[in-house]
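Here is chain A:
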Amino acid sequence: MMTNRFLILVPILFPLLCGLAVAFAPALQAGSRRRPFVLFSLGGTFLSTICVLLLLRGHSLHLCDLAPSIELRFAVDEITCFFAGLGSFMWLMSGIFSMEYMQHETNHTRFYAFFLMGEASMLGVTLSANYPTLYLCFEWMTLLTLPLVFHIQSEESIQAGIKYLLYSFAGAFAGLMGIPFLAKYGTTLNFVHGGVLDPLLTEGHEGLLLAVAFAAILGFGAKTGLFPLHAWLPAAHPVAPAPASALLSGVVTKAGVIAILRVIYYLFGAQFLAGTWVQTALLTISLLTVFMGSSMAFRENIFKKRLAYSTVSQVSYILFGIFLMNDTALEGSLLHVLCHSLAKGGIFLCAGTIIYKTDKTDVRQLRGIGKEMPVVLWCFTLCSLALVGIPPMSGFMSKWYLALGSLENGFPVISWLGPVILLISAILTAGYLLPITIHGFFPGADFDYSTLVKKDPTLWILVPLLILTTLAAFTLFPQPFMALVENTTEAIIGGMLS
Partner candidate 1 sequence: MNLVQNFPFFCIMLYLAGGVTCCVLTPKASRAVCIGLNLLVTALMAAALAFTVRSGESYVYLMGHFPAPWGNEIRIGPLETLMGTAFPLVMTLTLLGGMDHIFEDVEEDKINLYFTVVNLLMVSMLALVLTNDIFTGYVFVEINTIASCALVMLKYKSGKALVATTRYLIMSLLGSGLFLIGIIILYNITGHLLMEPMREKIHELYLSGNYAFPLTVTVGLFAVGLSLKSALWPFSAWLPDAHASATAASSGILSGLVIKSYMILLLKIFYRVLGMEVVLSTGVLNVLFVFGIGAMLFGSLHALQERDIKRMLAYSSVAQAGYIFAGFGLGTAEGVLAGCIQILVHAVTKPMLFSAAGGFMTVSGGSRQFSDLHGAGRRDILSGIAFTVGALSMIGIPLFAGFATKLVLTRASLATAGWKCVAALSAIVLSTVLNALYYIPAVALLFDKREAVHISGVKAQPSAVYVLSLTVFMALNFFVGLRSSLLTCILEAGLNVFS
Partner candidate 2 sequence: MKLFLILPILLPMAAGALSAWLPLPSPKKRDGFIACAVILNSLLILLLILLKPSGILTLLHLTDSIVLSLRLDGLSVVFLGLIGFLWPLASFYAFEYMEHEENLPRFFAFYTMSYGITAGVALSANLITMYFFYELLTLVTVPLVAHEEDHRAMRAARKYILYSIGGAALSFVGIMMLYSRAGAKDYIFGGFAPVGEVDSYLLIAYLLTFIGFGVKAAIFPLHGWLPSAGVAPTPVTALLHAVAVVKSGVFASIRSTWFAFGPELLFGTWAQHAALFLSAFTILFGSAMALREQHWKRRLAYSTVSNLSYILFGSCLMTSAGLSAALSHMLFHGIMKITLFFCAGTVLCKTGREYVPQTEGLGRKMPLTFATYLIAGLALTGTPLLPGYISKTNLLTAAAQLNDPYALFGIVSLLLSALLTAAYLLPMSVRAYIVPEGSSLSFTEKDRDPGLRMLIPFGILILAMVIFGVHSGPLMDALSTLVHG
């Protein structure tokens, strides 16, 4: 069957149009009709994404030119396959969760409209086949997810939203710097394995290009919470409604990861960057972020803010692996992408449920919560274990690979410092996640049991939670995931570097 290349755009256009419909169609203003429509959109997006990934792998589409040198290109390659499926799946889960969660919020129309349009932009990032398209989808992703951040319209959330906006833009503009220089020193702006730099042209200008690459990576790193542009994350994730926080932590940060992967492996090329000061600096910064994020999370008492700092830390694990530029480390990173998305998504949904049902936002208030909402807290526990990296949970495998990759690399200090920091951070992670579980189930002898009320949520919330938890613990069925990760890594690195 001849598949039309324009179908590549379906995962983007479908949620976009659905989102616009939610915003403007009068027939959908009623909640009773809106909810099924949203679920239909999310499900449809997920299915169409899977179809596109399966059927159109390897195809690309040159959509149009905004200007003579600014082309819009989309393609389905290995990164797309890995991230698009994950992203649309998470979005679906979060959407199901939101059906009940959003009962206690207002402005549903606005929320769901941007919820759907944000998904479109995220999928656009995964499907981008060249630098300008990536930049376009990246910028629009910021703009379309912004209303989710300030949704509750408190002064704090508006300020958090503005912070999100400006930090993201700062990062995006730094990321934009790459385009003019690659236009001059590269052969094309499309993503090509191994990079697009023309060795003849770059002769003598390496210093400049390294600086540009560094700036671009730090810029895109803003979305991932990489130091120094991380400050928006602890501000924005807590104030957003739980379904949005889950996606911000779980998926939107990965968009930044995609951008960084593209910059390193498909634009500048790992060979150009490996062994240079840029690599050393990036490794240092990512380790710094890992440590800093965990420490801040450990000290933080507001529940969602603690989780936000945790994201800052965890995503930098992923970046650490990417910056090591060898296949073991990259496998570890990709594994951790899966693990973190699923587990952190689950954790945020749990936190959201707790807050929704009990209005308790501070960790210290959560004693005995296990008695009130046992299922939820069990899911929380399992996801936490996954994240901490206790074997045989998924997090353990990813960290193992990361440590191995680091040692393999032979960097002077970092190769052993990396695993050390990862270990310390794992301990800290346990320190900030597990006590919640412990105090939740075993509040202690002096606790007043009479205040407890059973408050388990409905199926709308429970089903996605359970699914995520199960997947987060996927070591029980590692094969399909490992195969996926290995294939992807192979495709990205392709044996170029040892």
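A word on the picks: all candidates are chains of the complex that A comes from, given by their letters.
Rule of thumb we're sticking to: a residue touches a chain if its C-beta (ideal position, glycine included) is under 8 Å from a C-beta of that chain, and two chains touch if they have at least 3 such contacts; residues count from 1.
Since we're looking at a predicted model, the values are computed, not measured.
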{"item": "Chain A: touching candidate in this complex (1 or 2)", "value": "2"}
{"item": "Touch list for chain A against partner candidate 2, complex", "value": "64-70, 132, 135-136, 139-140, 143, 146, 150, 153-155, 158, 161-162, 165-166, 169-170, 173-174, 176-177, 179-181, 183-184, 205, 208"}
